[in-house]
Each structure stands twice: as C-alpha cells, then as structure tokens.
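Note that one protein chain is taken out, while the other chains of the complex remain in position.
Letters A, B and C mark the chains as written, and numbering starts fresh at 1 in each.
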Amino acid sequence: MQTEGPVGDALANVLSDAASVRDGTVADYIPELAHADPEHFGISVVSVLGRVYSAGDNTVEFTIQSVSKPFVYALALSELGLETVARHVGFEPSGNAFNAISLDPDTGRPANSMINAGAIVTAALIDGADPAERFERVRRCMSRFAGRELAVDERVYASELATGDRNRALAYLTLSAGVLPRPVDEAVEVYFRQCSVLVTVEDIATMSATLANGGVNPRTGDEVVDETVARHTLSLMASCGMYDHAGEWMVRVGLPAKSGVSGGIAAVQPAEFGIGVFSPRLDEFGNSARGVAALTALSEDFGLHMLTHPSEPRPAVERTEVDADGRLVVALRGELEFLAAEQIVHHLGSDQVRGAVTEGGLRIDLSGVTRIRPAAERLLAVEIRELVRSGIEVIVDDPEGVITGAAAPDGTTLPAG
Amino acid sequence: MQTEGPVGDALANVLSDAASVRDGTVADYIPELAHADPEHFGISVVSVLGRVYSAGDNTVEFTIQSVSKPFVYALALSELGLETVARHVGFEPSGNAFNAISLDPDTGRPANSMINAGAIVTAALIDGADPAERFERVRRCMSRFAGRELAVDERVYASELATGDRNRALAYLTLSAGVLPRPVDEAVEVYFRQCSVLVTVEDIATMSATLANGGVNPRTGDEVVDETVARHTLSLMASCGMYDHAGEWMVRVGLPAKSGVSGGIAAVQPAEFGIGVFSPRLDEFGNSARGVAALTALSEDFGLHMLTHPSEPRPAVERTEVDADGRLVVALRGELEFLAAEQIVHHLGSDQVRGAVTEGGLRIDLSGVTRIRPAAERLLAVEIRELVRSGIEVIVDDPEGVITGAAAPDGTTLPAG
Amino acid sequence: MQTEGPVGDALANVLSDAASVRDGTVADYIPELAHADPEHFGISVVSVLGRVYSAGDNTVEFTIQSVSKPFVYALALSELGLETVARHVGFEPSGNAFNAISLDPDTGRPANSMINAGAIVTAALIDGADPAERFERVRRCMSRFAGRELAVDERVYASELATGDRNRALAYLTLSAGVLPRPVDEAVEVYFRQCSVLVTVEDIATMSATLANGGVNPRTGDEVVDETVARHTLSLMASCGMYDHAGEWMVRVGLPAKSGVSGGIAAVQPAEFGIGVFSPRLDEFGNSARGVAALTALSEDFGLHMLTHPSEPRPAVERTEVDADGRLVVALRGELEFLAAEQIVHHLGSDQVRGAVTEGGLRIDLSGVTRIRPAAERLLAVEIRELVRSGIEVIVDDPEGVITGAAAPDGTTLPAG
Partner (left out) sequence: MQTEGPVGDALANVLSDAASVRDGTVADYIPELAHADPEHFGISVVSVLGRVYSAGDNTVEFTIQSVSKPFVYALALSELGLETVARHVGFEPSGNAFNAISLDPDTGRPANSMINAGAIVTAALIDGADPAERFERVRRCMSRFAGRELAVDERVYASELATGDRNRALAYLTLSAGVLPRPVDEAVEVYFRQCSVLVTVEDIATMSATLANGGVNPRTGDEVVDETVARHTLSLMASCGMYDHAGEWMVRVGLPAKSGVSGGIAAVQPAEFGIGVFSPRLDEFGNSARGVAALTALSEDFGLHMLTHPSEPRPAVERTEVDADGRLVVALRGELEFLAAEQIVHHLGSDQVRGAVTEGGLRIDLSGVTRIRPAAERLLAVEIRELVRSGIEVIVDDPEGVITGAAAPDGTTLPAG
C-alpha cells in the first residue's frame, strides 16, 4: 500500500476536502451500527495492475452491508447463469428506496438484486446443503474478491437477526410470489451474515478492482468470476447501485458503484481500478454523505466519468511505407478500438494502399499497438481476409502478442504472424 | 455513405438476422403512426471521424418522436445549465412506462427528461418569445445535431395535437405542481412539433455521433453543445433512455440509447460512434423490436458494451534507455488513461529510474502516445513537477501534440516541450 | 326557521362546544377562498316535514365547492341511470385524497363521483347544447334541492378558472382514458361553476333533507329526484363522502355526508332530516374541523348514528280478541318493518290464532300502525294470501291508509279493506 506519490496525494486531498461535509446521520435501524464512530473516513484505490493507494482510516473494519450485494450477485450469476437468475429477480431500477417492496405485480420478482428484496432472493440462489454451507460459499467468494479471508461480525449479525423483521417480510413476500427458493429463515440467515462481513476500504477497493479487471483479482491473480459475469455485475451497479439516487449518480459521478448502510461505497472504473470509501454518516438516500462527496470530487478532478469524452486520438495508422523487402508496411499504434479499426480498414481499402501494394505484399505492424478491442480485431480480421481473397499476401507482425484471437461472427480471426 | 467493407457488411448481417424478428406491433395511439410500413428496417453508424455506414432502409424518413428527447435536453442544459434544469425535472429512472405520471410527490418534478412529462417540461424551458420561436430553436438545434435542416411532418403533428390528451394531462399536472414554466398549450405545441420532426437512420446516427464526439458534429465540425452537456445527456440516456427496460438494456447492450414510439433508436458508443436504427414494430416496452434485436446482436458480436473488459494492455512504458545526449529516455505509448499514468508514475518513482537519471536529466517521449486522458495528464503533471522540484531536469517530447493542457486541482500542468 | 325549543337549543349547545376547536386552516389553494372569515360557524337542520332549525351564522353565504358533488351526481343518475353513469365513473372509495388521480388502471374510470376527477366526469354527463346550458341544468337542479334560486360567486369562479390546473390535468387524464364525454375546457367550466354556487347552511340542510326525504324537497314539495336516485346518492356519500376520512366518519358519526373545501358539510339522517354546517377552517383531511366536531357531538348526544341499536320495541301485535261480530281481531301497531312482520306472520300461523278463527273470519286491524315498510307489507301479503287459500275470510282494516301497495315478487299485494 502506498500513500505517497501523486495518486496518494490526490486521495489525501479529496479526503481532506470531503471532511468538511458534516451532514448526515449514522444508521441506527440495526442497533449495532449506531455505535460506529461518525468521524471515521477512509479511501482506497486499487488498480487492475494490483497497486494499492489509500488515505485516511484505511485499516478500520466495518460491516460490508449492501456493498456485498454486487459480489453475491456475481456469485449467483457464476453458479446459475444470467437467465436462471433473471427468473427470480429483475434488472430494473425501481425508482424506490432500498427497503421498498418493489415486486413485479405479474411475476413477483423483486425489481433488482441491489434492493433488499432482490438481494435476499439472490443470496438464496446460492447452492449448498444448509445455510451454513451456503453462507460459507458466499463468504469464500467475497474473500476471493477481497484477496484475504473475511470474517463475520457476530454482534452485528445478532443485531440484524434480532431486528430484521422488514427483511423477513420482504422474504415472505418473495416466497409467496414463488421466487424465493428457500425457507425464509434460511434465506435471511445467509443474507444477514453476508451483510455482517467485516471489511476495510482496501478490501472494498480490491473487490471493486476485481470487477474492474474482468473478474480477476489483480492482487492475487485469482480468477474469481469470468469477464461476462463481471460485466453484468457492473451493468447492474451502473443502473441500480445507488438506490433512488442512481440517476443523479450517473450524471454527476459516472462510475458503477454500490453503497451500504454502514457507510461504505464501492466504485469501479472499468479496466482501470476499484475504489473503496467509508464514512458512516448517511445522506437522505442512505448513501455515505462524505463518501458521495469524495467520489464526486474524484470523478470531477480526474475526469473519471465513464462517459467523459476524451480528446481526439492521434491516427491509429502511424505510418505507411515500403520496407527493405519491398513490402508495403502499415504500422499501427495505440489502442485499437472500433474507431481505430474503422480508420485502419478505411485506410487499407483506400487507393493509397491498394495501389501501393507490390508483389511483396503487405505487412501490418502491430508493434506500436498496446491493445486491440474485440470490435477492432473482428473488423481487421474480416478486412484482411478480403485482402487475401483478392490475392494480396498479408503478414501481421505482432511481436508483443496483442492479438486475442477474437473471432468475427463468421469465425474469421486475425492471422497472428 | 458506405455500405461496403467490413463495417457495412457487419451492419447488413445484423439487419438480415434481426429481420427474423416478427414480433411487436406498430404504434397506433397517434393515428398517423399506424400508417407506417411495418417492414421498414434500416441501420446507420456514424463514427466520430465522420464516416457513415448504413444498411437497409437508410433513406426512409420517419418522425423522430421520443428520440428527440435527449437532444432537446442537451439544448436545455446548454441554455440553462444543469442546476436550473434540475429544479424542473429529475434524473432518476422511474421504474415506470413512458407515459406514466411519475412526478415527485414532494417537488412535483417529473422523474426525468426521457419520460413524456419530463420531456414536456424540458422543452418548455427553451427560451423564446412564442411557441413558434421556441420550436425554431429546438428544430435548429436538432438540425445541427443531424448536420442538415430537419422539417416537421405536419400530418403527424396534427395527429399528435388532436389526440395528445394524456400529454396535456401530464403538462397540467406539472403546471399545477409549479414546475412547468409555460402555459400548457404552448408547452405541448413545442413538444408535439419536436416529436414530429422527420429524420432518417443516418440523421439519428449523426445526432448520436455528435454526442459520442463530445458535442461536435463529426460530419460538419459544428460544436453543437459542449462536452459537459454531451456527457450529462449520455448519462441520462444510460440510466433512463429505454423506459422500463433500461436496466436490462444496460445488462444486455450496454450503450446509452433512446428509443421512440415510431420505431427509431439512437445509441452511442462514447468517443467512437453513434448508431441509428429504425423498424416500426414495437415490443411490450415500447421499443422497436427489431431495433433492440439488431443493437443487442451488434453489441454482442462486436463487444461494444461500454463495461466490457478489454484484454490487458501492453505496458505504457515502451522502453527506458539512455539517449545519445546522455539523457534517460522514458518512451511511452498507446492511450494514457489513469491506469497507464499510474504505471508511469510508479515507474518514474522507482529506483530503476531515479537511480539512472544522470545529469543529462530525463526525457519523456510521447511520440508513441495516441491520446492522454485528463486523469493521466494530471497525474503525470504532478509527478513531473515533483521530479523537477527534486532537482531533475525533465523534457517532455510531444511531437504530435497529445498534451491537452488539463490542469491538476492545484493548477499544475504538463510542460509541453 | 326556528332557533328556540329543544332542537334549536341542542344546535346552539353543539355549536358553542365545537367553537372551542381552533385547529385547522382556511383553504387557500383557490385564492378567493383564503378571504373567508375563519370564525364563521353555523348549523342548520331541516326535517323531512320541512321544519328548519338553525344556530350560529345561518345566513352567511359561501361557495358550495365539493358539497355540490352528490347533488350533481343525483342529477346525472336521474338523467342517465345508474348503469350509464357507472360506465364513466365508479362507486369505490379510493383510499386517497380528494385531488388524487385514482383512475382505474384498466377502465380509466375515476374511483367515484365524490373525488374531483369523478365529479368532473359526472358533471360532464349532464346533457345540454353548450356549457352554459349544461350548467344552467346543474344550477336549476341544485336550486330545486335547496328550494330557492342559487347563484354563482363570479369572483370565486374566476379564481377557480385561473388556478384549476390540477383539475384540468385530471380532466385530460379522464379524456385520454375515454371516459370524459366533453372537451376539457367545457367540462371544467361547468365543474368550476358548480363549485362556485353560493349557499347558506340552511340551503345545505334543505338539500340534504331532500335526499333524506327520498328526493322530495320537504319545504317545497318539489320531487327533485326519485327515491332510487336519492338512495344511490346517499349510498355513495356513505362510502366515499368524507375523502380519506370516510371509514372513521362511519365509525364515529354514522351519517352519509359530504364535505367541501370552503368549510361546508352536508349530512343526512335518512327519512328524518338533513344537516348543513359551515366553518372554514379545515383539518388534515380537508374537512371542516369545527364542522366535524359539531356533527360528531350531535351524533353522540342524540344517538343519530344510523347503525345505532335501538331498544327492543313493544310487540307489533297489540292484542288478539274476538269482536262483537264474532270475528277474531288481530290488532297491530307501530312501524311495521321486517322484524314486526315476521312476528305477525309467526303469530298468524300459530295455533293460538289458527285455532281461534271462527266462521266469522279474521280481521287485521291496522289503525295503530304508523307505517309499513315494503319488506313487511310483502310478507304480510303472502301470509294473508295463504290464510285465504286455506279457507279463512280475512279483512284488513286500514283506516289511515298505511298500506302502500308494495307487491311481493309474485305480485301478491295486501288487500286494503
């Protein structure tokens, strides 16, 4: 863990500014939560390369509460697949509060897995002989996301169990609607335990970074869930993660996120990093007031909004020249996404290239390319197949192995040369 | 416009597959819409470099209907700013259908600008002496998004005017709640006209590409709205664009989008391209059935989901070496986002670099870099400032001008050398 | 009008006690209403024999507002019949406030004619060439209920027209749902005028007494509506008249009633009297705070609750004896309802009577009977038919003509002798 350097400094600055937020109140509907120190405030960032940056109270443990929901959802998706999960719980924002009933009047499905009713059903989908075994699968999965063995705060669990009547009501509603696959007592036991798991902001940041990294924990290399599951989970966080504040969150912060009643927030910059933040005082929507302030500032200061428009990139075609062997060389560079691929394909189809290709053929040089996105790889594969079909010899030079092998719908792949 | 090459072929394939969808019915609640040819089906993609690819019925005109909503929202944001607009209409998904009432019980604000009640209020925020002048501003703005002069289908407008009683009801509800700033008749006149503007899929694709391109029309170079407005608009499309199907759309397609009752859908791959699709038969959510099928297939086949995890990029530091002048050269490459910058900063702070810097100083070579994202530029700026403060001479070599000048919160910028 | 005697004294006492209620606020959502004197307080009772008792401000005029609703509903029932009206508006309490939307999601019908949406539709059902003619029918009917020509307060009407946007919204919702049979502007014009009619508490008491008296104005003898319409109207007042306070009103007061936003309340003791009360300060449900207090006290003090259990009546058979002509005489007395008739029938079928009937036959003496309810008359008719069939001569002696001629389902009637 590093607290120095520009990233650590940036986090410390954000924390210092957000500490001026003194609004909000510590949740007390679970009595044990009311004992939290309202001044605790910590933030942590973990990149998909596994480096950790923190500021503030980064070692304080707190119960994860609803921040657990996306990770258990990811486990359920891994075990059962999206379609099976979708028969029990929906994907839609409910427009209502976290403890709203929000069951579909026709199907009885909870609106989504990020509200309590949906999270109880989601946890109940996890396989196992009994609640203990099922929770152990949940705990183990959360631990793999975090990269260390996580434990339950038994006092908070006992407090949830003693006061969780509204959640039992939600569970019975889903049971009577036919979408809860377990007895209510077993379902809420696993859910309450899942909410009572102790974490630090670094745990949450690591868990988030695992989602950012396509399901692979960047600190341990553990493949916790596959890329599709990570993507589906991030999608649900994007639309439903911040309760009835989700739309404004998307406008102002623009990162998939999930908050919890103990004051934690997980946020994800896909393909880049995960963030964990913790401050117990909650705003009117049930989100950590300082946490929201910190993430809003971070997003604004560093342009992290996932819909931010970047500056126009340099052309993907770095140069076109004839090499010593008489081959026409098209040297590409940077990250090749759809846009770059479209440029390249346009270039390869142009008279400039078609007219200049000699008998030596064409060499496509990928040595300056840092990454190829699937859309780009598929477009290039199809274009090169056409060049070959038209009689042109094509060599693709990929010294660092950026080609992933992604196939176009018709099976065409880029020839790695 | 191109229909050949890999992109055109891909669109043609997607269209051909999606044509097997025969579900859904043509909207008839506005009588004129019922005359649409249910077999019309077209798609168009416009890249942020301005190239156009189409397949199917790309020249058929249809009324834009609700696909107009994000563009008028963008105009309102441009004219009044986010905070003023937010006093009249919210950002939150309503969980309800497009013509639901969905007014906040406390403030009376419609849930968001993508449902009818919110769109009527949003259009009414546009300034002007009378409805004609206000609509002309709307039409002109939409035309700039499309890159050509758009016109109203007067028959559809007359039909909307004759049958739009539910929309008048929504307008009166917002008026009585104090959030509609105009008389109802004036408000719905502008709204009905806006819905009756005639477009083709290429228009919608161009309009979407303008949002993808930070507000600059890539075909005309016209700066229609600024980058912040474009981002806010895409954010709202992401959370609320597909009615009560928004959550599943985010899971399955993952592109900000907006659909309309005439069968059009606009979708945006930020920083890359816009898509327009058109097929009049609507599914149960009021979205074009074939349009949804086509965009789902396109997203899956080409990995366009904005939360897709790409393969791991090659390192951003291409090489570290001593040049002829005795300077330590750190050559960077590709697209520098936060993650790359974090690698670079880590590298610059490492013993390998610090120990190797000679009196000749340090040269940071950006010639292989295709783009720098703001977060990255700010982190690099701060790190280089620290290197300089510690007595190291640093030259930043930026032959193609990728540095944008984005300043860190303390004002530090990258020295362009 | 009398203010002395036990009834006038009772009203004065109730008024004096209820004047201690100082809660509530004068309605101001229609600006003109805010000018009402909050201290005005009057009450009036009109019996079905046409006598009037009043206390307090019995000559102050105020606009009738929602107290008009049952009377216009009665007019609509008279003109169109229950089934036709029921296709446009329901009978069910909505559980919601007076200005709630409460439209049936399937049929679009407003929940009932006592909420604004339903009252607007109900007024629009009245026939007429234009709004002026339709309102004139409404005004004339209300005037007949009141027994004098009522007029509109043009300032209040103008104020309603200027600020009635929520009502316009409700009207447009019903129009778009297909249940409003007029253009919105015409519908709300009639409704706003109907609400702006000026009345005193004596007017309201007379209007209520007309409903109590089966539709006949007891002061003028005018048959305003028929008995069935009066009963249907009272039924709706019983279940829906006091907004979302209707259930508690039934428990605590137990009289069909209707309140209005200007502070008036109409209440009905069926077959006995009507009450009008007026005090502008409204409680949280929108009912006159003092009016509710006065009517609650009146109901409790005088046992007016329509579900109150009376003491056990003296037997309906006063005596059974043999008269000078050797006929067995069964003398009946009091009010004959089902219960009395059942006693009588039981008595007539008993061995005591059957054994004692001589050849002189049976004489049934109704001279002590004050009234026969239909159920009783039908039961007696059938029993006497059976006696006759079994060979007994029966004479029914009805000197004061209490027999109404109500026929049993098979057509049997009581022979009036």
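The criterion applied here is as follows: contacts are C-beta pairs under 8 Å (C-beta built on N, C-alpha and C of every residue); 3 or more make two chains touch, one makes a residue touch a chain.
Quantities reported herein were computed from a predicted structural model and do not represent experimental measurements.
Colleague: Since one chain is left out of the picture, which of the remaining chains does it touch in the full complex?
Modeller: A, C
Colleague: Out of C:V26, C:L75 or C:A246, which is the one that touches the chain we can't see?
Modeller: C:A246
Colleague: Using the touch definition up top, pick the residue from C:L234, C:L282 or C:L295 that touches the left-out chain.
Modeller: C:L234
Colleague: Touching the hidden chain in the complete assembly: which of C:G128, C:G334 or C:G360 does that?
Modeller: C:G334
Colleague: On chain C, what residues meet the omitted chain?
Modeller: Those residues of chain C that touch the unshown chain are 5-7, 9-10, 13, 47-49, 51, 82, 90-96, 102, 111-112, 212-215, 227, 230-232, 234-236, 238-240, 244-248, 250-251, 254, 256, 269-273, 301-314, 316, 333-335, 337-339, 342-343, 345-346, 349, 368-375, 378-380, 382-383, 386, 400, 402, 404, 406, 408-409.
Colleague: Can you list, in ascending order, the chain A residues touching the missing chain?
Modeller: Within chain A, the residues that touch the unshown chain are 101, 165-166, 168-173, 175-176, 184.
Just so it is clear, only the chains that are shown with their structure count from here on.
Colleague: Between the chains shown, work out who touches whom and classify the graph as line, ring, star, complete or other.
Modeller: line
Colleague: At the chain A/chain B interface, shared numbers over all numbers used: above half (same) or below half (different)?
Modeller: same
Colleague: Taking each chain's centre as the mean position of its Cα atoms, how many Å separate chain A from chain B?
Modeller: One centre to the other, that is 21 Å.
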